[in-house]
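Structure, as structure tokens:
One chain of protein is taken out of this complex; the other chains stay put.
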Amino acid sequence: MLTNGGNMQSKVVYSVENLNLWYGNDQALRDINLKIEKNEVTAIIGPSGCGKSTFIKTLNRMVDNIPIVRTSGKIFYHGTDIFDKSVRLEELRTTVGMVFQKPNPFPKSIFENVVYGPKIHGIRNKKQLMQIAEESLKSAALWDEVKDRLNDNAYGLSGGQQQRLCIARSLAIQPDVLLMDEPTSALDPIATNKIEELIDELKNNYTIAIVTHSMQQAARISDKTAFFLMGELIEFGDTKKIFTTPEDKRTEDYITGRFG
Amino acid sequence: MDKAVNVRDIIKKNIKSKKNVTEKIMPKVFLLSASISILTTVGIVMTLIFDSYRFFSKVPLREVFSTRLAPLNANPSFGILPLINGTILTSLIAMCVAIPVGLTAAMYLSEFASEKRRKTLKPIMEVLAGIPTIVYGFFAYSFVTPLLMRIIPSLGAKNALSPGIVMGIMIIPMVASLSEDAMSSVPNSMREGAFALGATKLEVTFKVVIPAAISGIVASFVLAISRAIGETMIVTIGSGSSKNFTFDITESMQTMTAYIVEFTSGDAGIGTTGYYSLYAVGLILFLFTLVMNLIAQYISHKYREEY
Partner (left out) sequence: MGYQDQLITSESEVNEKFKSIKKSPVLLNKEAWNKRMEKRIIMDKVARKIFSLSTVFALVILGILFYRIGVQSAGWLNLKFLTGNLSIFPEKAGIYGAIIGSVWLMAVVIPVTLLLGVSTAIYLEEYAKEGKFQSFIKTNISNLAGVPSVIFGLLGLAVFRRLFGLGSSILAGGLTLSLLVLPIIVVASQEAIRAVPNFLRDGAYAMGATKWTTIRTVVLPASLPGILTGCILAISRAIGETAPLVVLGIPTLILAIPESLMSDFTALPIQIYYWTLDTVLTPEYANLAAATIVVLLVVLLLMNSIAIFIRNKFQRRY
């Protein structure tokens, strides 16, 4: 079980140790070591195909859905190895929320989308669900825009609103960590800006790991940055340091736009 | 964080208490359902083989492959050739209607018709495919046969020609739609190559599109034949139950399917050779259509165009 051995109060949320991952015979992640700390935003950057998306999907074991994936190494979440047999996938995923590249609300009403998680995990009380919906939508800075049309189909919302709805949906089960896989890549600059503001707000209560293809975004919103290249973690440290005085030549090349 | 509802704790409690029984049972339930389709096939094959075996153990093979079919005669004979002959003849007539009309209609829809016209014509064709066969049977008997009698006075009220034609009409949409699918999936770049050389649409259709789509087209023909062989009500009503071995399509003749319908409608009691002959005919019919379907699948798999 996830919480038995772990200490929820510890500063380190995720501790990744010697993580390797293969798609069939192709190695996608090589010997990754890194720590994600509480109430920080950790940005993961790198050129496409560098394994950054795969990495973040390993943190809540979404990669398990791909049959050909094999892993080795350990990922400690509050001290418990998430690959351990005693860990229930479902429980892990309720404590670690995820927001995807493309907004993926369900073809249901806005309300039904937000309370999806609580509902499938057994909360049936209408009043409670309503409270959860309001809180989550407020946390996702969407409440004022949708409070009068909670029963409308989620597909009527704009792309940015849909993405915030997906964030609200994740928040509704009160996770501890939010994983975001390029959450703004399908959005226009204004919507992107809103999400970034929201992330800044959310980090007070949540630990956030965000994959992004935009270096400016990483620089703007993150506390720590990890630079991935060809499945390897090249450099990891304070965002400021990475963007001003990177230690590795390849990091510098990438940040200054010499490749990728 | 101050939350009105502590979702975290409720969920944690619920997940722990959940035993996940449904999670384990559901896949098994679905597997069970999926195996019903296999059971159906097994059931079909078993009943056909089981009861055919009783038939073949009673009737010598030489009699089976004779042209005399008289199951209810005092001196019964179970020659299957008249039935096979009737089946093949009616199917041939059907193909003579369905293939030319179906293929040219497919060529029109895929190569000549405007997008708008295609979108109105195709659904109407599909209506034709959705009409129950009993309706076609009625149509053959009460309209097509009397009409043909005016042209061919010697035509019997029950004959092979009229149900054959109507069966062909019934199959047109099938040939047209499957061939059209095959032709539409030929990429435009191939057509453009020929158009750039100054070819007309007709030339492009025959020299580029049809050769490229030939496997899909042939597969549609084979499926159509299989459909004609297995078609029951049209021939039962239109072609009658004469068990003569004849090649004269103006006469009544019986197909395998019509024989099965005639016999189960009450004449043969369980346990008689006549009753088991049903299953023997059914088995042969099943094999005929199965082989056709497998051929069609083989053609479209083996020569599938992957543009």
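Remarks
Chains here go by letter, A and B, matching the order in which they are written, and residues are numbered from 1 within each.
To be clear about the criterion, a residue touches a chain if its C-beta (ideal position, glycine included) is under 8 Å from a C-beta of that chain, and two chains touch if they have at least 3 such contacts.
Computed from a predicted model, the values in this text were never measured in an experiment.
Note that of B:V5, B:V59, B:I93 or B:L223, the residue touching the chain absent from this view is B:L223. Interface note: of B:L109, B:I217 or B:M253, the residue touching the hidden chain in the full complex is B:L109.
Screening A:K74, A:K108, A:K138 or A:H213 against the full complex identifies A:K108 as the residue touching the chain left out. Considering B:V5, B:V59, B:I80 or B:M125, the position touching the chain not shown turns out to be B:M125 (whole complex).
Against the chain not shown here, subunit A presents residues 60, 62, 65, 67, 89-94, 97-98, 100, 102, 104-108, 116-117, 120-121, 155, 166, 169-170, 173. Residues 11, 15, 20, 22-23, 26-27, 29-31, 33-38, 40-41, 43-44, 47-48, 51, 100-101, 104-105, 107-109, 112-113, 121, 124-125, 127-128, 130-135, 137-139, 141-143, 157, 169, 172-173, 176, 190, 193-194, 197-203, 205, 207-208, 211-212, 223, 226, 229-233, 236-237, 257, 260-261, 264-266, 270, 278-279, 282, 285-286, 289-290, 292-294, 297, 302-307 are the ones on subunit B that touch the missing chain.
Assume only the chains that are shown with their structure count from here on.
If you average the Cα atoms of subunit A and of subunit B, the two centres end up 53 Å apart.
On subunit A, the positions that touch subunit B within their shared complex are 1, 3, 88, 90-91, 94-95, 117-118, 121-123, 128, 131-132, 135, 172-174, 205. Across the complex, subunit B meets subunit A through its residues 1, 3-8, 10-12, 14-16, 18.
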